[in-house]
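Everything on this sheet refers to the single structure shown next.
A single protein chain has been omitted from the complex, and every remaining protein chain is retained in its original position.
As written, the chain order gives the labels A and B, with residue 1 at the start of each chain.
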Amino acid sequence: MAIGLELTINDTTDQGGRYLTWAATPCQLRVSAPDGAVQPIPVTISTGAGSRGRLEFRMSRDGQAAGQLRAELPVDGEAVAFFVSGRFGSPSVDDGDTHIEIRNRDTGAVLSSVPVMVRIRKNANLLRPAERDRFLSAIARLNNQGQGLYQNYRDTHVDNTRLEAHGRHGFLPWHRAYLLDLERELQRIDPAVTIPYWRFDQPAPNVFTAAFLGTTGTSGFARFLPSNPLRVWTTDGQIGILRRPFFEPGTSAAHDDNGQRVRREAVIVGFRGPFSTLTGPFESNPHGSAHDSFSGHVSAIGSAVRDPLFFLLHCNVDRLWAKWQWFNRRFDPQDPGTYQFNGAAGTANATRIGHNLRDTMWPWNGDTRNPRPATAPRTPFPDSPVTHLPGPAPTVGSMIDFQGLGPDAHHLGFDYDDVPYQPE
Amino acid sequence: MDPEEYRRQYATEIAQVAGPDQAAMTAMEPDAAVALIGDTGTAVDLRLAAIDAARFDATSHPEVIASLLAVLGNRADEPAVRRAALGALRENTFRVAAFRQYAPDYLNTLRGILDDPNQQLRERVVEVLALENDEYTQRRLLDGLENPEVALVAPQRALQLLGYDLHAEHYELLRDFAGQDTDPAARNTALRLLAADGASADLFARILQDRSQDLGARALSGVALSSLAPAEFSSVAEEIVLDDTDDDDLRATLLTALSHGTARPERADLAERVLAHASTPELTRAAEQYAQAAPAEAEETTDG
Partner (left out) sequence: MDSGAGARTASEDRVADVVRAVRADPEQRESLIDLLREDSPLYDGRGAGATARIRAWVIATFADVGLPDSGLPYVLEELESGREPLLVAAAARAVRGRAEPSPSLAGFLVRALRNVGDRDDTVTFEALRPRWPAQQPTTAAREILAGLRHVGVDAGTRAELVAVRSAYADALPPDIHQSLDELIGAAPPGHCCAPAAAARPEAGHPVAGRMSSPDIVWEDQDGARLGFDDFFLGMPSVVAFFYTRCGNPNKCSLTVTQLAALQRLFAERGLTGAARIAAVTYDPAYDLPGRMRRYGQSRGLAFGPHVRMLRATSGHLEVRRLFALRVGYTGSLVNRHAIELFLLDGNGGVAHTWSRLRWEPAEVTARVAALTGTCRTALSG
């Protein structure tokens, strides 16, 4: 018989909750079997030896992070609460490749070693082959040659839905929810998957390859290796992805057929003005410019989702917004610099429904009344084993503080490899 | 990495990198930009610079959009300036709600360019309109496929552009192209698009099983069949995958389709048998993926 411990991560002891980001994740540790011990058990909580990712620990959500934590575990089963997060710059590369290790401080014995994953959205150009293949397989299976749920994402990003998501302030929050929705479905297929981002302002020689998103074929269709799941990518019954870049992806940042480059990251992140003056220019360039750097499906809103590149492109758009938020400390939804329309549609100073902070967003809210589209084929918003947020009908406001920095806030379960978690 | 240190480093990087580009986040006065953009007597470089400045938040300035449309539609103007105008308009079309009020004039201008003497501009615009499922463009593409003298683009490209609209009028032509062997590229494009036609499953089954056919056509036919008739595909693919006298890349492609589709052969040892004699890395990889994959159908349980 040995001392038994029970570790609750993200409010569950289930394996499904053992996915971390840079954000502080709540944990409770308790003695489940004292094995005759009568005094509190002194323990050290740290990253286990041999872990691929690194962990940090805090006693409170906004407390100082440390590489290890000391605690005295009551033998009556009362839990000790703490927070764990991935250490910025040290994410996992595989499911369960990192361990939360609990050692007895007196004896040095390892009492428990719980596998977790520091699951972070990464630069697609820097992915390891196994990470890349995992993503490709998951998205191909979600599509299931046009029979799967992927079709729903297409149905919610077509011409009758454009006003819900484009051209107004809700553009960035709506697409953040859209990405997270897809990512959660991918994680139901393979929980270790995140959506990688394509940094369109840099060359991406490892992205536009036959093993990943395809090379440019003479036919105009992207070319894939026979074992690449995108080789059999089918939408609406048609086979393949029409895509031809106007730039040389291996050596150049994205630009349109006239040589006009996408705005660089530093220009967006370094923009000091409020969100209201950022969002419009951001939406046209780099967002529109990145789409327009290709001929083919991805170059028009109605057909863009036929190409899975769409999600890597938009993941980068979202990352840029996230990084702008971090660099400019724009996580407080009530700060007008963070978001302009902080009310609800129909109230004073509000804008169109779906673009105000307190509005729920179509399609997840199922609202099909005018002026929303007549149907909502993607409802409700999927839950996640790591958090019940943002709930079945996310509001625009629920997308702002994605790391859970504010009082009583909670992370949404995603982070970027180059956007730290930095409580005030 | 310490986040605060990272912030300091990043601030330095931004200061060095972004400084000259920050101007790109500041609009030129619209009146000044419009005057330059539309003045054909001004140097091209200056006009291009004005377009670059004016494209920032152009949707908020009707006069800027109007000047870009005027330049784009003026066949006598400098091609470089017209292409820049199209680029500026294109990126602003992604701000759908904000651009919507200009869309009718924009599309009208584009249609006028289908007969433009500037080939580069014309070919770009043909695709932009085809992506909008524009009927006039489709009509011109069909006319060109039937009469090369009036073709806007080459046949293979015309098929692709028509194919942007699933409901276009190209299925009869696709079958014709699928049945010829003089232009393999056009044939393969036709097969890709014809895969949307449920009535063509038998054609795909025939091509897939015919070893005298082009390998690319067989692979595409396999993928098409897996989408249209999974059960039939499953049994045909099983035979080919196990036939080590057939092409390895074809076998790998079929295994990939089996791994990511709905139906699986009943033979449980399919992957093992392939791996026992796999001669190429791709075939090995595809077989390993197949061994790891469960039928995709099982994942369709989380909806709603």
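Everything below uses one rule, namely that a residue touches a chain if its C-beta (ideal position, glycine included) is under 8 Å from a C-beta of that chain, and two chains touch if they have at least 3 such contacts.
The shown structure was predicted, so the numbers you read here are calculated from the model rather than taken from an experiment.
**Student:** Out of A:S90, A:S112, A:N152 or A:T279, point to the residue that touches the absent chain in the complete complex.
**Tutor:** Looking across A:S90, A:S112, A:N152 or A:T279, the contact with the absent chain belongs to A:N152.
**Student:** Among B:L48, B:L89 or B:L145, single out the residue that touches the unshown chain.
**Tutor:** Missing-chain contact among the listed residues: B:L145.
**Student:** Could you tell me which of B:V71, B:V153 or B:A201 touches the chain that is not displayed?
**Tutor:** Residue touching the chain left out of view: B:A201.
**Student:** Check each of B:I51, B:A98 or B:A205 against the chain that is not shown and name the one that touches it.
**Tutor:** B:A98
**Student:** Identify the residues of chain A touching the omitted chain, counting contacts across the whole complex.
**Tutor:** Looking at chain A, the ones touching the missing chain are residues 144, 146-149, 151-152, 155, 158-160, 162-163, 167-168, 236-237, 352-353, 368, 370-371, 373-379.
**Student:** Give me the chain B residues in contact with the hidden chain, please.
**Tutor:** Output for chain B: 62, 96-98, 100-105, 107-109, 111-112, 114, 133-136, 138-139, 142-143, 145-147, 165-174, 176, 196-201, 228, 230, 262, 297, 300, 303-304.
Assume only the chains that are shown with their structure count from here on.
**Student:** Please compute the C-alpha centroid of chain A, do the same for chain B, then give the distance between them in whole Å.
**Tutor:** The separation of the two C-alpha centroids amounts to 26 Å.
**Student:** What residues of chain B sit close enough to touch chain A in their complex?
**Tutor:** 1-4, 6-7, 10-11, 13-15, 17-18, 21-22, 24-25, 52, 55-60, 80, 83-84, 86-88, 90-100, 120, 124, 127-128, 131-132, 156-157, 160, 163-164, 166, 185, 188-189, 191-193, 195-198, 219-220, 223-224, 226-228, 249-250, 252-253, 255-257, 259-262, 282-283, 285-286, 289, 293, 296-297, 299-300, 302-304
**Student:** If you look only at chain A, which of its residues touch chain B in the complex?
**Tutor:** On the chain A side, the touching residues are 87-89, 137, 140-149, 152, 162-163, 166-168, 171, 185, 188-189, 218-221, 225-229, 231-232, 234, 236-240, 242, 256-258, 260, 263-264, 266-267, 269-271, 273, 280-281, 283-285, 287-289, 291-292, 295, 297, 299-303, 327, 352, 379-380, 382, 420-422.
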